[in-house]
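Excluded from the complex is one protein chain; the other protein chains are retained at their positions.
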Amino acid sequence: MEITNEFTVQAPVAQAWAILTDVERIAPCIPGFQLEEIEGDEYRGTMKLKIGAVVMSYASRLTFVEKDESEHRVVMRGGGREQRGQGTVDATIVSVLQAAGDNETRVNVTATLDVTGRIAGFGRSIMGDVSARLIDQFVQCLETRVMAGTP
Amino acid sequence: MRTVSLTVNGNPVDEEVEPRMLLSDFLRHELGLTGTHVGCEQGVCGACTVLVDGETVRSCLTLACQADGTAIQTVEGLAPDGGLNVLQRAFQENHGLQCGFCTPGFLMAATALLERNDDPSEEEIRDELSGNICRCTGYTGIVRSVQAAALQLRDGTVTASEGTAE
Amino acid sequence: MTTSLPIDHELHPAGAQYVGAKINRVEDPRFLRGEGRFVDDISLPGMLHAAFLRSPVAHANITSIDTSRAAALPGVTAVFTGQDLEAEGIQPIVSRAFLPGMGDNLREPLPTKKVRYVGEAVAVVVADSRYIAEDACELIEVEYERLPAVIDPEGALDPGAALLHEDLPANLIGRKSESHGDPERAFAEADHVFSHRFVHGRVAGVPIECRGVIAEYDRGRGGFLIYSSTQIPHLTRSVAAECFGLAESDLQVIAPDVGGGFGIKAHPYIEEVVIPFAARRIGRPVKWIEDRYEHLASAVHAKELVMDLELAVAADGTFLGMRGRYNANAGAYGCFPQTGMVDAMCAATLLPSLYKVDHVSYEILAVYTNKCMTGTYRGVGWGAGHTAREVLIDDAARALGRDPLELRLQNCIPSEPYRSVVGMNYDGGSYQESMEQARDALDYDALRERQAKLREEGRYIGVGFSPFVEPAGFGSKAAAAVGQKHQVTYDWGSVTLEGDGTVTVRMGFHSHGQGHETTFAQVAADQLGVRMEDVRIKYGDTEGVPYSTGTFASRSGVIGSGLIMRAGGDVRDKLLRLAAHLMEVSPADIELAGGKAFVRGAPDTARTIKEVAQYAYFGPGSRQLEGDMALTSTRSYDPPESYSNGTIAVVVEVDPETGKVTIERTVAIEDCGVMLNPTIVEGQVAGAVAQGIGGALYEEFVYDDDGNFLSGTLLDYLLASSMEVGPIEVHHIETPSPVTDGGIKGMGEAGTLAAPAAVLNAVADALSPFGVTFTSTPITASLIRDAVAAKREGEQ
Partner (left out) sequence: MKPAPFEYHAPETAVEAASLLQEAGGDGKVLAGGQSLLPLMNLRLARPSVLVDLGRVQGLDGTLANGGIRIGSMVRHGHVQRSHEIQSRVPMLTEAMRHVGHPAIRNRGTLGGSLAHADPAAEAPLVAVALGAELVALGAGGTRTIPADEFFQGPFMTALADDELLTEILFPEAPASAGWGFREVARAHGDFALVAVAAVVSVEDGRLRDARIAVAGAADRPTRIAAAEQALEGAAWDAAARSDVEQIVRDALSPAGDSHASAEYRKSVAGVLAARALDDATKATGSTA
């Protein structure tokens, strides 16, 4: 499953790049994510996905596969495994940053998701809506908490 | 564990249950009333339908502890004398069952219907029973059975709870 | 002819009063009182409860399984994996090859190396309760190395496709081609050739009772007692015995009351090996009750076929030839005993159906994919192939400007016995008559007028016809006729007159809705002149009843009645001799009826059959009779091919803007030869039709491209309710079979086999102003609306 999303942050592209590639800084804004340890290139933590009454907790890890500052393109690979149950999430997230003005950067995110287990087992698809909602929350948090505190 | 006190088919029951125990499991495995069947535990098939305070309820979507203080009726309580009541007999006479697995749920749903309305149209019967799935009969015999029971009840010759020995 | 019986051995011996009557079912009261005894209603002392951990991925190597945390959970007795079974030498279930180039398919009860579909059992937990067992399943840690999922049946044969079974050269299960007549020429000379690719959706019977197994091991005797919700207790015993390396009689398999089967429970399953294994290891009885997710994900699916059909038609509408290619998406394993070829094979061999067509060819293949294995479901591939053919015929009729029913009547075979070009031996029927009767029942001309009128008001009703032949009374010869020569059937039954004058019939045919306790009691009572209430039908326990391949493929009615007529006839002869001896007359003068034996024409001479039986068991005088006087007989019966027929017609209203279909009326004309009990025939027809309607409009097992299973609840796999199905009228025609005992033809599958085509044809007929046609099932509201919209856009 592929999910595409675009959002805009109020910051010049260089600054946005610096922030968005700094996992420790953006981690608090990833909805439900709790960063627990960093080992070398790998960021580990718990991802708690809450969709109404449905709560899925994943032991997750995140690594950078590609970080191309000249093209402002970053590829991350994430993986998670349900803490109770057998489901997994694997994601490849490609983000491309583009200046949209002096103090504005457009971020294009394409996530390729491979979800297995109970959550993947339904005919009614809400994944698209859910991820759009999560990205909204992420951007909102980014703007109010991370960007606001950036000189 | 929690204590629940209720009546089942008129008999008082006091039991300790784990909060997560489903009412369907409680009736079947704690009380041994295996006439109530479990077909999906997803709230769709209706096989586990029982009457709680006179209303149809999916016992797989009810916790036993939620039933504390209620009066429950199950299929075993329909014909206490070991015969068949009007509705049950109508099911036999109109081929309203084949494998018999969904049957208790249909009987309970039809009992609640006839309790409220002794002259339901075919459409009303189909609507009221649409939460119960039967894979054997194509519903033809079931609808006919409920119609036949309603007719007898309207005649006034029998009452719903009246049992007849086989 | 294979069956010449003495005159006494007939369905209606003198005095018969039950066969053919509408008799209420004798098994009903226990179900109506909630006193049926299904597997989950059984509890054995000391019994533990099992839950299976199932694969969340479609295709992967198992790199490790850590069960330690699960095993440590309080209340957990044991956790077993494939390694545990392998270590004790438990053998795989084998689905045997039967065509050149085909390989055996071995299925380990629990996989040791890889998983091949979402829902495949990987480990089993045994605990004090099902609740705890499920808690423990969540604590098992399995590492999977993912492999590409093979989902598409055509892509499965690509050279680059991932291989499901490493011991096989490809994902091909088997392939076979046949040609009859000269189809090349027929197609070359045809004025019209109609063709389509039809994709039949993956469906299943979905009985309301899921499966379930209880096993207990008798350490002293070294044998098992296994309760299973199965249609085939004897085959289950055979397969389990083979897996454990035990003699068959070391296992007792009991199928108690079974809450519907529809073919889904006509296969042995791995749980019937794993649960006994767990019971043996632990030394206590173990119960496993399949939950609905497990059932939907892992009990057999069926009928997923990609079918390429061609129909050659002459200018006057005569059918000249048919060609078909049938590719079955058979899932991850081969089912026992038919293999994954079953649906494609059944679909192809019934290609000409009731049409007089002299040139037919087909290619059959089946492939392994990372989906649940397929097996039999009411109507099997016959239904899928039937739908594809009948929809194509309606398309052809529209293109030719012909009435669909007339075109069919023009091409229909005669009523007399007929050998189809592919070699099926139809035993005669009411092929044309059933179509005409359906037409009359609908008041066809008036219906067409109403249709035209409503169209002017912007309302769309339509009618669809689906005439059918149904291979039934499935014995070895019928199996061979559908290409399944390897599926030998074998069935015995016994009839015993007890010392109290009651009659016990023992047979392997299990009853799970068919009403055997009634119909077979009717047959037996007529054979022995006893009252029906004095007959008991015993089935389901391998220790208590003779061998049977089992209840499926509309076979019990024909074979069971034949067995009872044969064995009952033997007992009747002895009963007549006993009565004659007791009454000091000649056996030829005795008549049996209503529980009494009397001298013909002198009812006041009557002695009750109880008196005669007591004379046999306890009366010293009876010992003067010579010869074997055991009041019991066990007989077998393997009937010749026989075919029911009929027509299903459906009237629908369709909302072209929302795709909503309302079924206004269903008429089913059924000719199953001599009927044992019309009430039960009608129930079988209506039930089968409802499942057919479900398959046409609502039901489908959906997998995504990664092999995720998207139909794990009954909210996803939608079953039709009383609101969707609507009223079903059943009409009878009774054309006795000239070849079966008693002229009986099997029945029960036709509705599921034929109703989908009637529904699709009716919807297409309703929407004919838009030019919409269908090439897949199910036709959901979304599919219908989108098809109308596509045609509308195309016109703009």
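Lettered A, B and C in written order, each chain numbered from 1.
Please note the rule applied: a residue touches a chain if its C-beta (ideal position, glycine included) is under 8 Å from a C-beta of that chain, and two chains touch if they have at least 3 such contacts.
Quantities reported herein were computed from a predicted structural model and do not represent experimental measurements.
Touching the missing chain, out of C:Asp491, C:Glu724, C:Asp741 or C:Asp765, is residue C:Glu724.
In the complete complex, the hidden chain is touched by one of C:Leu99, C:Ile282, C:Val585 or C:Ala781, namely C:Ala781. For the chain missing from the display, the contacting residue among C:Lys176, C:Arg211, C:Arg292 or C:Lys477 is C:Arg292, taking the whole complex into account.
Residue in contact with the omitted chain (choice from A:Ala14, A:Ala100 or A:Ala132): A:Ala132. The chain not shown here is touched by just one of C:Tyr131, C:Tyr444 or C:Tyr490, and that residue is C:Tyr131. By the touch definition given at the top, subunit C reaches the unshown chain through residues 130-131, 134-135, 138, 291-293, 657-660, 698, 700, 702, 710-711, 713, 715-716, 718, 720-721, 723-724, 780-782, 785-786, 789. Touch with the hidden chain on the side of subunit B covers residues 2, 18-20, 22, 25, 41-43, 46, 49, 52, 55-58, 60-63, 65-66, 68, 109, 112, 127-128, 130-132. Counting over the whole complex, subunit A has residues 51-56, 84-85, 118-119, 123-126, 128-130, 132-133 touching the chain that is not drawn.
Keep in mind that, in the parts below, only the chains that are shown with their structure count from here on.
Of all chains, A has its CA centroid at the greatest distance from the CA centroid of subunit C. We define each chain's centre as the mean of its Cα atoms; on that basis subunit B and subunit C are separated by 29 Å.
Rounded to a whole number, the gap between the C-alpha centres of subunit A and subunit B is 50 angstrom. Residue positions of subunit B touching 2 or more other chains: none.
Contact of a single residue of subunit C with at least two other chains is seen at positions 713, 715.
Of all the residues in subunit A, the ones that touch subunit C in their complex are 1, 84-88, 114-118, 120-124. Listing the residues of subunit C that touch subunit A in their complex gives 53-57, 118, 138-140, 142, 293, 702, 704, 706, 708-713, 715-716.
Listed in rising order, the residues of subunit C touching subunit B in the complex are 24-25, 27-38, 40-41, 43, 131, 205-210, 257-262, 291-292, 512-515, 679-680, 682-683, 685-691, 713-715, 719, 721-723, 725, 727-728, 751.
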